[in-house]
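Only one structure is covered here, and it is reproduced in the block below.
Only one protein chain is missing; all other protein chains are in place.
In this document, chain identifiers A, B and C correspond to the written order of the chains, with residue numbering beginning at 1 in each.
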Amino acid sequence: MGEFGGFAGVSRLIKFIHKYGAPKRFYRLAGRLVPWFAGVTALLFVVGLYLGLYWAPPDYQQGDAYRIMFVHVPNAWMSMMAYVIMASFAATGYIWNVRLADIMAKATAPLGASFTLTALVTGSLWGKPMWGTWWVWDARLTSELILFFLYVGYMALQASIDDPRRAAHASAILAIVGVVNIPIIHYSVYWWHTLHQPASLTLTSQPKIYITMLIPLIIMSLAFMFFYFTMLLVRVRSEILVREQRTDWVRKLVRSKR
Amino acid sequence: MTFSTFSQFLAMGGFAFYVWSAYGFAALVVLINVVQPIIHNRKVWRTLRRDLDRAEEDE
Amino acid sequence: MKGGLLSAMVAVFTRELLVFWRRSTEVMTALVFFVIVTTLFPLAVGPERHELMLMAPGVLWVAALLATTLSLNHLFASDYQDGSLEQLLVSPYPLSALVFAKIAAHWVLTGLPLALLSPLLAVQMALPTKAIGTLVGSLLLGTPILSLIGAVPAALTLGVRGGGVLVSLLVLPLYTPVLIFGAEAVAASAGQGFASVAHLSLLGAFLAVVVSFAPWASSAALRVSLD
Partner (left out) sequence: MTGHSLFSVRGLACARGDRTLFAGLSLQLDAGEALHVRGPNGLGKTTLLRALCGLSRPLRGDVRWRGERTSDLAEEFAAEVAYVGHLNGVQGELTAAENLERAVRVFARGQDAALGVAAALDRVGLARLATKPARHLSQGQKRRLALARLLVLRRPLWILDEPFTALDVAAVASLSSLIGEHMAGGGLALIVSHQAFELPGIRDFDLAHFCKARS
């Protein structure tokens, strides 16, 4: 830790993290934020679903099947974003010993895995009418599958270590190694794909995406993003209670809500 | 107007099965992700209360 | 001081070789596994030479991946149990350098013999003679990557329940680029199409990235596991 103390800016940042990252403070803050985030999520989902399923005109090539894009693409985006977020939280927790960041990383993993799983299943459901089979070794689907394995590995490692601090730090190193590797995995899979199926149709490689498709896509992406933040806060709140159960403030809280 | 009738909307231009399965699966995953943390949270509170009761009995 | 570090690294390296030489069964296990797995494939898919040739690069590379994964458990486990790993952590030299020496020894004991043995199995799998050079070359470039990346999960799972299976779960997804570049290189030189040089240089670039990153990551992992 000493090696980072030298930079005044960084150390001020760390002080800030330690102050507002105190689990007790964050527990209250998150409790107040959850309803608002949930409301925004619900609103975005209603609008996005209406626009995506009803308002947007059918695609001239794919007909109405392309509407699967509005769940597939946001989930694929979120699956990758969640991994990067998870690795950043994990690294923060590991390097500066910030417990809240450990907890955030742990809470992100199952959500990220869900996004990945949804992206895989909806991709397969989209592929069937387009390619005629349930599974094609398409570059995006393949790297999504490997990403799913990475999430599973992260969660398995977390689950198999009892000491919460060691579990957090060990999985943090795994996440960092994963995040360095993901671009390489991605690149290698695309490289491999172009070697074997040079002329195949990629689901989202249309020459242009119309504005009528873009608007629902963006709104659905925002919806899934806010959904992620909402559920992150909910999960983090329970995890804080578990990890702080020996502290006075949790005892007081439990006593007051009996 | 993209669809003129409700049944046309349900038919999704002949891709009903794929479109509705995809949205259904996504909805299911979202639902599980909402319900599971809530159940977990209840369990946490139950154990916390029980542990506190035990600790106070000891005193 | 430089000479001190180097001689410490050499000491770790040679000691590792000596220890493994004295319990040679563990080295042999991975190698025999490699041989048996590749032998099972013709039995499963039939002895048709053309079919075998098409599959050979993939089969040989997947078998190499699995054999290395199997051997990762020996990398730190016994040192962890007898406490010499703990001693390594309080040595007056950078841990990542000493870990690098250990990984190098691991490669000499698993990756290198595997690469040297592969021509025999390539003949078994009906791989054309002109591709055998590329096979050995790709294994020589690729197996160090496997040892280096594998050291991180091996260190993370020390003393963890279900450690052995967990290592393969954690490490195999990270191995995909090696598998792709390695197997494609062999396939390219077996067929007429692309030159295998492109794949081999990608493999080399990946090795460069991993050499600079993995020793640091695995020493950090060891510090966490022994905390």
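Things to note:
Following the convention adopted for this analysis, a contact is a pair of C-beta atoms (placed from the backbone, for glycine too) under 8 Å apart; a residue touches a chain by one contact, two chains touch by 3 or more.
All values derive from a computational prediction rather than experimental measurement.
Across the entire complex, contacts from the unshown chain go to A, C.
Within the whole complex, the absent chain has one touching residue among C:31, C:89 or C:136, and that is C:89. Of the residues in chain C, those that touch the hidden partner chain are 1, 4, 7-8, 10-12, 15, 18-19, 22-23, 79, 81-84, 86-94, 98, 223, 226-227.
Contact between chain A and the absent chain runs through residues 1-3, 97, 162-166, 243-244, 246.
Keep in mind that, in the parts below, only the chains that are shown with their structure count from here on.
With centres taken as mean Cα positions, chain C sits 43 Å from chain B. With centres taken as mean Cα positions, chain B sits 17 Å from chain A. Listed in rising order, the residues of chain A touching chain C in the complex are 94, 146, 149-150, 152-153, 156-157, 160-161, 165-166, 169-171, 173-174, 176-178, 180-181, 184-185, 187-189, 191-192, 195. Across the complex, chain A is touched by residues 149, 152-153, 156-157, 160-162, 166, 169-170, 172-174, 176-177, 180-181, 184, 194, 202, 206, 209, 213, 217, 220-221, 224-225, 227 of chain C.
Chain A makes touch with chain B in their complex at residues 49, 53-58, 63-65, 67-68, 71-72, 75, 110-111, 114, 117-118, 121-122, 125-126, 128-129, 227, 231, 234-235, 237-238, 241-242, 245, 250-251, 254-255, 257-258.
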